[in-house]
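Structure incoming, see below.
For chain A:
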Amino acid sequence: MLEIRIHGRGGQGNVVAAYLLATAAIGEGRHAQAFPAFGAERRGAPVAAFVRIAAHPIHRRDQVRSPDFLIIQDQTLVHVPGVTTGLKPGGGILVNSERPAAELGLDPGFVTLTLPATRLAQEYLGRPVPNTALLAAFLSLTGALPLEALIEALAQRFKGDILERNRKLVEAAAHEVPAGAWKEDEDARSA
Partner candidate 1 sequence: MDHQCPDPDRLRLRQPRFQGLTSGHRACAGCGAAITARLVLEATGPDVLVANATGCLEVFSTPWPESAWRVPWIHSLFENAGSVAAGMEAALKAQGRDTKVIAFGGDGGTFDIGFRALSGMLERYHNVLYVCYDNEAYMNTGVQRSSSTPHAARTTTSPPGKARMGKRHLKKDILSIVAAHHIPYAATASVAYPPDLRKKVRRALAIEGPTFLHVHSPCPLGWGHDGALSIEIARLAVETGMFPLIELERGGVTGVMPIRNPRPVAEYLRRQARFRHLFQDDAKAREELEHLQAIADHNIEFYGLTGHGPDALDTEGADTAHRGGMRWA
Partner candidate 2 sequence: MPAALEGSQAIARAVALCRPQVVAAYPITPQTHIVENISKLVADGRFDCELVSVESEFSAASVVLGAAAAGARAYTASSSQGILLMTEVLYDISGMRIPLVLTCANRAVSAPLNIWNDQQDAMAVRDSGWIMLFCADNQEAVDTTVQAFRIAERTELPVMVCVDGFTLTHTLEPIDLPSQEDVDAFLPPFEFERRLDPARPISQGTLVSPEWFPEVRHANYQALLAAEAEIEAAARDWAGLVGRETGALVEADGPGEARTGVLCMGSIHGTLEAARAAAPDLEPVRLIRLRCFRPLPLAAIEAACAGLDRLIVLERAIAPGLGGVLTTELRAFFADRADAPRIYGFAVGLGGRDVPLETLGRALASSAADNPRHFAVLDLEPEKLPEEDR
Partner candidate 3 sequence: MSTQITRGAYALPGTALAFKTGTWRTQRPRHLHSPAPCHGACPAGEDAQAYLALVEEEDFHAAWQTIVQANPIPSVTGRVCHHPCEAACNRGRYDSPIAIHHVERFLGDQALREGWDYPLSPPPAEAPRIGVVGAGPAGLACAYHLIRLGLNVDLFEALPLAGGLLRTAIPEYRLPKDTLDREIERLLATGIRFRPNHRLGRDLSLDELRQDYPALFLGLGTQRSRPWSIDGATPSDLREGLDLLQEYLEMGRIPEWRSVAVIGAGNTAIDLARVLKRAGVEEVHVISHKAIPAPDVPPEDRMPAIEREIRQALEEGVRIHEHRGVQRLLLRGERVIGVEMVHMKKLPDPSGRLRRIAFEGTETLLHVEQVIPAIGQIMDPEGIEPLLNRWGFLGGDRWGAIPDQAGLFTGGDARGDHGMVSEAVGDGRLAAEAIQALLSRRSLEPPEERTPLAFEHLNLHYFEPGQRPEPALLPVEERTGFQEVEGVLARSQVHAEGVRCFSCGECMACDNCWTLCPDSAVLKARERCQDGSHYVFDYDYCKGCGLCAEECPCGYIEMVAEG
């Protein structure tokens, strides 16, 4: 079972990101589950969402406490208390940032990568919503799901031109990161 925790700010499409990922997995015939850390937060507040992906039906409904990966939609969140709590040793952190990972000052015990997701989104969609780019990069890194699965998931929400732009964004974002760089970790874990 793969457990991912996505951090963002209210209004950044954090829950959507989680839903997209789970939707992509389910589209691939996998079992998946996505839900927000339910809260009464408003726009701008730090929020989190959880995704579980597995080959077998998922029954547990508790929050993800020790994720394999973190996806952080905003570099200003990396030092918010609790963001990295519970991340498995050697777990991967994908951060939306223009800066190189080393500059973010995160625990070297984790594998950190950055992606200029906002810029990419601005470039392809004309809107500064980083989640799709981050998901694409994440899938490219982990090979957890084929990119097509993400595009299929996107196709459930968007049509025509916007879908087309998203597809381009997905491909572009995927090329920004070393494909399969985190794959073996995942294999190791699921073994």
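Selection criteria: all candidates are chains of the complex that A comes from, given by their letters.
To be clear about the criterion, contacts are C-beta pairs under 8 Å (C-beta built on N, C-alpha and C of every residue); 3 or more make two chains touch, one makes a residue touch a chain; residues count from 1.
In this text the structure is predicted, and so the values were computed from the model without any measurement.
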Selected partner (touches chain A in the complex), from 1, 2 or 3: 2
Complex interface listing, chain A residues touching candidate 2: 18-19, 22-23, 26-27, 29, 31-36, 38, 40, 58-63, 65, 153, 156
